[in-house]
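For this view, one protein chain was removed and the others were kept in their places.
== subunit A ==
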Amino acid sequence: PFLKALLFELRLLDDNKDFVESRDSCSHINKTSVYGLVIGGGELWPVVAFLKNNMIYACVPLVEQTLSPHPPLISISGISQSFELLFGIQDFLFLGQKNDTELNTKLNQLPDLFLQACPFGTLLDANLQNSLDSINFASVPHPQKQPAWRVGTYKGKPQVSISITEKVKSMQYDKQDIADTWQVVGAVTCKCDLEGNMPNVTISLSLPTNGSPLQDILVHPCVTSLDSAILTSSSIDTMDDSAFSGPYKFPFTPPLESFNLCYYTSQVPVPPILGFYQMKEEEIQVKITVNLKLHESVKNNFEFCEAHIPFYNRGPITHVECKVSFGQLEVFREKSLLVWIIGQKFPKSMEISLSGTVTFGAKSQEKQPFDEICIGGTAYLKLHFRILDYTLTGCYADQHSVQVFASGKPKISTHRKLISSDYYIWNSKAPAPVTYGSLL
C-alpha cells in the first residue's frame, strides 16, 4: 500500500488518463519533494521522495514536534537529514557505476550499510562509500583526532589531482526583443592521495587577466575557511563593477575519496558558439536554415561537436533535402531527428551553415516523440560539444600555487575541459520559451 500510494502521488501509475481529484485537483499543490501519503485511511507524513535515474528514493524522517497541525518543513531537522541520506544513496549507487550487475551488488550492500551509517536511525554519515570502507577498515587501528569523514589513511606515493569541468549552457533566440542568455557552470574535482591523519591542502584557482570572475561559489564542507569575497560574489546582483577576480583560495583537509571541492558559475562576455535557426512550416514539410559561428577566442579543437535538430509532435521523417557547408548530416527517421556532425574543427571562416527541407509522414500517436514545449513552430536545435584542456572562463589551477602540508612532495596533476549542456538555439520564426533573464 505504501508503494502504491507513493507511485500514485508521483504520477507513476498507469491510470493517469482520467481526472482524479486527490491527485489532479488544483488545490493539491506540492512544492517540495515531501509528500503526505494516504494509506489505509490515515495519512503518512512527511514522506521525502524523489525520482532519479529511474529509481524512487524515499524515506520517512522522524518528526520530534507535535504532528498536528503539520509543523513547517523548515522546522523539522529530519527533513534535510533525509535528503542527505537519499542523495548519499544515489551517489553510492550511481557514481562510477558501470553496469546493472554492479548496481545490484550495491543494492544488496545497502542493508548492511544502513546498519553502519545509521544504526539507530540517526544518520552518522551520508557518504555510504565511507561506511562501506569503515566496515572494511574495522581492523585497522584508528588514529586520534581524525575527521569522521576521513576513514582510514592513505599509504603510498603522494599525489594531488585537480580537474576543472565547465559546462556551458545557452538559450539563443535571434530576436530583437529577447536577449540571448548563456552561463558557465564549473565544478572542481579533487583527489588527494596524501599520508597523515589530517593533511592540509590549499588550492588556488586563478584567472587570466581577461578571465570572467567566478560567482555563486559553493564549497565542499571540508573547506576550513573562506574569503568573504568568495562568499558574496554572486550572479544575482552584480552590484559592484570591481568584481572579485581571484585568486580563489580554498584551504581544506581532503577526504580520501575523490570529491567536488567547489562549484561555481560565471558569466562570460560571449557565448562560445553563436547561431540562429529558422524553421518555417509548409504543410507536411518544414524549411530549415541553420547558421553557427564559433567565437574567435574559443579554442578551435573539439573532442566532438554535433548539432541535434529534433522535430517533435510530428510524424516520422520521410524525406530530407539538406545542404551543409561543412561536416555531415545523419537522419534518424523514426526518431524525427537530424544530427549534424561538425567534427573536431570549425573551418577557417569559423562559420558554417545548413539549409534545406524536411518532409514528414502521417502522425501516429505514441510512436513519435512528444514534447510539451515544441508546439507548432516552436522548435530548437541543441548543440553537443566538448573541448579538452580548456575552460571558457580561463579558470585554471596553477600547479605551483597548490600548497600541501604533509610528508613528502606530492605529484600534482591538473585537467580542464569544457562541455556543452542545455545549449539551445531556438527557431527565431516562432515563439520560444523565455526565462526572466531574457526579457531585460
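Here is the rule we go by: a contact is a pair of C-beta atoms (placed from the backbone, for glycine too) under 8 Å apart; a residue touches a chain by one contact, two chains touch by 3 or more; residues count from 1.
Here is the rule we go by: contacts and distances are computed from a predicted model.
Enquirer: Just to verify: the chain that's not displayed, which of "AP complex subunit sigma", "Translation initiation factor eIF2B subunit delta", "AP-5 complex subunit beta-1" or "GPI mannosyltransferase 1" does UniProt list as its protein name?
Expert: Listed in its UniProt record, the absent chain's protein name reads "AP-5 complex subunit beta-1".
Enquirer: Using the touch definition from the top, which of A:64, A:102 or A:334 touches the missing chain?
Expert: With A:64, A:102 or A:334 as choices, the missing chain is touched by A:64.
Enquirer: Would you mind spotting which of A:28, A:333 or A:411 touches the chain that isn't drawn?
Expert: Here the residue in touch with the unshown chain is A:28.
Enquirer: In the full complex, which of A:8, A:50, A:244 or A:326 touches the chain missing from this view?
Expert: Answering carefully, the residue with contact to the hidden chain is A:50.
Enquirer: Using the touch definition from the top, which of A:187, A:284 or A:337 touches the missing chain?
Expert: A:187
Enquirer: Identify the residues of subunit A touching the omitted chain, counting contacts across the whole complex.
Expert: The list for subunit A reads 11, 16-19, 21, 23-33, 48, 50, 52, 63-66, 71-77, 79-81, 83-87, 111-112, 115, 119-120, 122-127, 130, 134, 138-142, 144-149, 167, 169, 183, 185, 187, 216-221, 223-226, 228, 230-232, 234-237, 260, 263, 265, 365, 370, 372-373, 375, 433-436, 439.
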